[in-house]
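Removed: one protein chain of the complex. Kept in place: all other protein chains.
All chains are identified by letter, namely A and B, in their written order; residue positions are counted from 1 within each chain.
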Amino acid sequence: MEQLIQQIASGIANGAIYACLALALVMIFVSTDHINFAQGEMAMFSAFLCWQLLDWGLNFWIALPIVVVVSFLIGLSIERVILRPLHGAPVLSVVVVFIGLLAIFHSLAGAIWTHTIKAFPSPFPQVAFAGSGYIGPHQLGMIAVTVGLLGALFAFFRFTPLGLAMRAAAQNPASARLAGVSVDWMLALGWGLAAAIGAVAGTMVAPAVYLEPNMMASILLYGFAGALVGGISSPGGAVAGGFIVGVLENLVAYFGNLLEKITGFYLIGNGEKLTVALIIVITVLTLKPSGLFGHVTVKRV
Amino acid sequence: MATTVSSTGTEAGIQNVFAFIRRRWLWLLIAFLALLPIIGGKTGYISNFWFLQLSLMIVYAIAVLGLNLLTGFNGQISLGHGAFFAVGAYTAAILIDQAGWPFWATLPMAAVTCFVAGYLFGLPALRLEGHYLALATFALAVAVPQILKYRHFEGFTNGVQGINIFKADPPFGLPLSSDQWMFLVVLAVAVLMFWIARNLLDSRTGRAMTAIRDHAMAASTMGINVPRYKAVVFGISAIYTGIAGALHAIIFEFVSPDSFRFELSIAILVGAVVGGIASLPGAVIGGVFVQMIEKYADALTKKISAAVHLPLELEPWTIYGIALIVLMYTMPTGIAGGLAALWRRMRRS
Partner (left out) sequence: MALLEVEGLKAYYGQTQALHGVSFALEPGGITTLLGANGAGKTTTLRSLCGMVRTEGSVRFDGRPISGRATEAIVRLGVGHVPEGRGTFTNLTVDENLRVAAYTRRDKAAAQRDLDMVFEYFPILKARISQQAGTLSGGEQQMLAISRALMLGPRLMLLDEPSFGLAPLIVQEIFRIMRRINAEAKVSMLLVEQNAALALELADHAYVLETGRVVMSGKASVVKSDEAIRKSYLGY
């Protein structure tokens, strides 16, 4: 029982990261209809930037805002410089450009900081607290930071004029232009925010998995799955989807181990948990194509 | 949605331009390639290494053609075609290694296994469109190496170790090296597969495929059974990529789960788009591109690094990424489309 609770708690902690990445994907998707396959590598790159600042002796809580701002600017410039000219290009061309970006960020990180794994110190105090038998301090901090971030984003979109303009631009670009909103800049801002959210995800996940260029590969897949499970056009759904996928993945491994312990038959272990979790996610999507929280859009022909 | 592949104008243009090449030069080109082993053998200019390279290019061209049938001509995106490549490769390797089959006999078996695998995967995938299909196929690509390592399959797959097989010697005591012989086999298979694809696309089935891509709902009101077609096309597409996988296993003499990681699926997709989506010549160009990148990105990167004196050592992927972005800017419809446009401009002037 204790193990089960542990697994769920660490699933929630991982889920927080998936939720961040899912949210970053949704940020870009709602306004452009594109899935940014480079999102994970951009987050990894941000984590390396943060590591560099720490290595130069900066305190984590000073380094983090700097990295977030720099990542925001990187995201914004990618949209303005690389993606803007491709407006109206075939979807597959855009997909290939994302793959190109992925390759560039991945290899640049490797070239600048090498491919050997690096320890990334947890910014949270390593102290015992109530319930620390179930969840580590870093995992708890990870949940707190991401939940805080999500709350801040929610407030931004709900209560600020700029957030409102971004929502309007995503929902109905033509109408938003007629209301005087520069939709093009809103897209770029969306990219910047997505990169900034990814930066937080990257710096939070690095202490948990060690820092290296491959760090985000499978996390992107989970984020993608989380975004789709929650309904790709719904930010709240994406966050929920991220947590669901995180917990699901750990439960699969837990019950696989339990089964082996009881019956002696190996069915699912850590090697297969990704596969099984994805099969479950895809089954859910086949049954409920708009995601758990997405709304069905009626397509006119 | 994401799966609608733009077509019409450019595609027709590409087909027209290549129709010219197809009619006269294509057979000459094939004849020339078929004679290469003799030319190479007599002059000694073309080493076995080169025959292996050429064979691999052709193999990837078949794989890219498979994805092209699905994505380019039928509008279903796949980020996981490496999975079918792996299924084909393992089918061939297991049959040769454990059942002692001759290599040529494994190709039809690979086709059957991959058709079944593709069809079965295509059935649930019918309910998934655009990004959902992208996720499902992405997941397939990630899952396959894990499944190949799965403990209960180790008796067949030999787990992480993979399977070693041995290259076939040329029959009837032909004076060819085994690389030259394999090159001829691969070339023959490719010619047959492309010829079948050409005829398939020209048939009712082919028109139904493109009709579904361009407007699924309109196609279904015209009496096309959209779900059945989509699943069957998934199966056919898997046959092509699977046969490519089987050939790869045979000429590479080795399969292992980690040769079929997610990157392979991406390489096939990139090959299809960069070559030219919905274009048969594009598939050939894509195949050449995939192998060239795999082989020469390293060397090219070293040259560029040396030339521009960067403070840090560039990695091949950086050049690869930049090349992809530049290609999509300059030739949004792929190299085949770009060449077609260039050809039209030259003829006009």
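Here, a residue touches a chain if its C-beta (ideal position, glycine included) is under 8 Å from a C-beta of that chain, and two chains touch if they have at least 3 such contacts.
A quick note: this is a predicted structure, and the numbers were derived from the prediction, not measured.
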Which shown chains does the hidden chain touch? A
Thinking of the whole complex, not just what is shown, which of A:V94, A:L149, A:A165 or A:A188 touches the missing chain? A:A165
Contacting the left-out chain in the complete assembly, out of A:M1, A:V127, A:L178 or A:I262: A:L178
By the contact definition given up top, give the residues of subunit A that touch the hidden chain. 161-162, 164-165, 167-168, 171-172, 174-183
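What we mean here is this: only the chains that are shown with their structure count from here on.
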Subunit A to subunit B, mean C-alpha position gap in Å, rounds to 32
Hey, which residues of subunit A end up touching subunit B in the complex? 29, 33, 35, 82, 85-86, 89-97, 99-104, 106-108, 110-112, 217-218, 221, 224-225, 228, 232, 266, 269, 271-272, 274-275, 278-279, 281-282, 285-286, 289, 301
Applying the document's contact rule, which stretches of subunit B touch subunit A when the two form their complex? 1-6, 71, 77, 124, 127-129, 131-132, 134-136, 138-139, 142-143, 146-147, 149-152, 217, 262, 266, 269-270, 273-274, 277, 312-318, 320-325, 327-329, 332-333
